[in-house]
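One structure coming up, written as structure tokens, with questions to follow.
Note that one protein chain is taken out, while the other chains of the complex remain in position.
By letter and in written order, the chains are A, B and C; residue numbering begins at 1 in each of them.
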Amino acid sequence: MTKNKKRFIAVIGGGRCSAEETKLAEEVGRELARQGAILVCGGLGGVMEAACRGASSEGGITIGILPGESRQSANPYVQFPIVAGVGYARNLSVVKSAQAVIAVGGSYGTLSEIGYALQGGIPVIGLYTWSLFRNGQEDNSIILAQSPAEAVNKALNLATK
Amino acid sequence: MTKNKKRFIAVIGGGRCSAEETKLAEEVGRELARQGAILVCGGLGGVMEAACRGASSEGGITIGILPGESRQSANPYVQFPIVAGVGYARNLSVVKSAQAVIAVGGSYGTLSEIGYALQGGIPVIGLYTWSLFRNGQEDNSIILAQSPAEAVNKALNLATK
Amino acid sequence: MTKNKKRFIAVIGGGRCSAEETKLAEEVGRELARQGAILVCGGLGGVMEAACRGASSEGGITIGILPGESRQSANPYVQFPIVAGVGYARNLSVVKSAQAVIAVGGSYGTLSEIGYALQGGIPVIGLYTWSLFRNGQEDNSIILAQSPAEAVNKALNLATK
Partner (left out) sequence: MTKNKKRFIAVIGGGRCSAEETKLAEEVGRELARQGAILVCGGLGGVMEAACRGASSEGGITIGILPGESRQSANPYVQFPIVAGVGYARNLSVVKSAQAVIAVGGSYGTLSEIGYALQGGIPVIGLYTWSLFRNGQEDNSIILAQSPAEAVNKALNLATK
């Protein structure tokens, strides 16, 4: 019986990102790998690439679920590219394949992923990402973290399903 | 040549909703129909059903793009049920099929739709729905409306693509 | 209560097709419209366009579920374009949205749609299309028709769900 007991954590964020976000995402990837978690992401550049690079540098496993039609679009640190073939509906696949999600910055695509994760009861940890108000009231569903290490620890503690 | 010149407007919101949201959504549907627009929605209950009921009462056309496997899940006011067969990836189909989106209240599924719409450059009009802050700064991409009539007018004015 | 009692029939086939297939598809579309059925298709050229043109010429309703990102890719006879945004996963949406499917010729994309329809218990009528052998034994699930009128009659008789 080889069923994987490792935890699957998604890292989401922009396909382009700032130098600061790159640093955060890379450190999130490194820390996930050190703790033995498997990194799931959208497989492209920006935050996704930085997180994969970090995980790879520590010998971690990286899965990239791509929006396009070709495995060639994966960043060089994706070990297992999934060519979903369903366009940006792959955003749903990224979060559903994870037991917790860490959002680093991010734009509207990231927002769609946060929505899907929270709808599905998958914990979302936020590092300098979206905050949400619903009809004027703050929604605290995104769990804040101040550092990559804190984000990873919170994600792993909540990755129970 | 029968290509449709009518405008396609999506109404998004919760599958369950408050009495106040029901009233707003129904009036949005009525006003869309009066102005000759075609209503696209997720085809289920709550805001979707109220909007379809409103549109139907004024003789409007309603399209419901369903998440499940059966046309039977459509609310009774959906004239053209689309059984997407792709689960909640249908959220992407709802907004992509519209030239503008009106969000009435809504929870996390609605948030995923708002994310997809804004990512795709499709205008989003908000009636008592989410407001967004990115890394502490307000994001004003959701265009506020105070009434169904205002929401519909803004949506139709922006539905240029 | 405006729930649609009309039958939804999908016409599937190649995005490019022969002159003979064009003629067949157009007549299928015309006959569906005459009998009051709603035509669902993939919205593009070839068989899809010919069927829509036929249906339109008789005042029928046409729905095109598109693979791409833009409503502009619909053929000119699609009245209600659905921009699924899920690439060729829209093949699943086309057949799931129909109560019976008529295949006119067609290549491998059509084959994927036939597979989905038969898997979902949706009747498939074939006009000069694929025939199937499973492990050397003929599979007679595709119901043969010799003319557009016969195909439409068989489809409507079987469109009971």
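The rule we apply is simple: a contact is a pair of C-beta atoms (placed from the backbone, for glycine too) under 8 Å apart; a residue touches a chain by one contact, two chains touch by 3 or more.
Given the structure is predicted, the values throughout are model-derived calculations rather than measurements.
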Per the touch definition above, residue among A:17, A:38 or A:155 touching the missing chain: A:38
Full-complex contact with the absent chain, from C:27, C:49 or C:113: C:113
Contact with the hidden chain (one of A:12, A:28, A:48 or A:83): A:83
Interface with the unshown chain - residue positions in chain A: 1-4, 8, 38, 56, 62-63, 65, 69, 71, 74, 76-86, 89, 92-93, 96-97, 116, 120
Those residues of chain C which, in the complete complex, touch the missing chain: 86-89, 91-92, 105, 107-116, 118-119, 128-136, 141
For chain B, residues in touch with the removed chain: 69, 85-89
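Quick note on the criterion: only the chains that are shown with their structure count from here on.
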Centre-most chain [mean C-alpha coordinates]: B
Rotation angle (°) superposing Cα atoms of chain B on chain C, nearest 5: 180
Copies chain C and chain A - interface residue numbers shared by over half, same or different: same
Chain whose average C-alpha position is farthest from chain C's own: A
Rounded Å distance between chain A and chain C, as computed from the means of their C-alpha atoms: 39
Numbers and ranges of chain A residues touching at least 2 other chains: 86-89
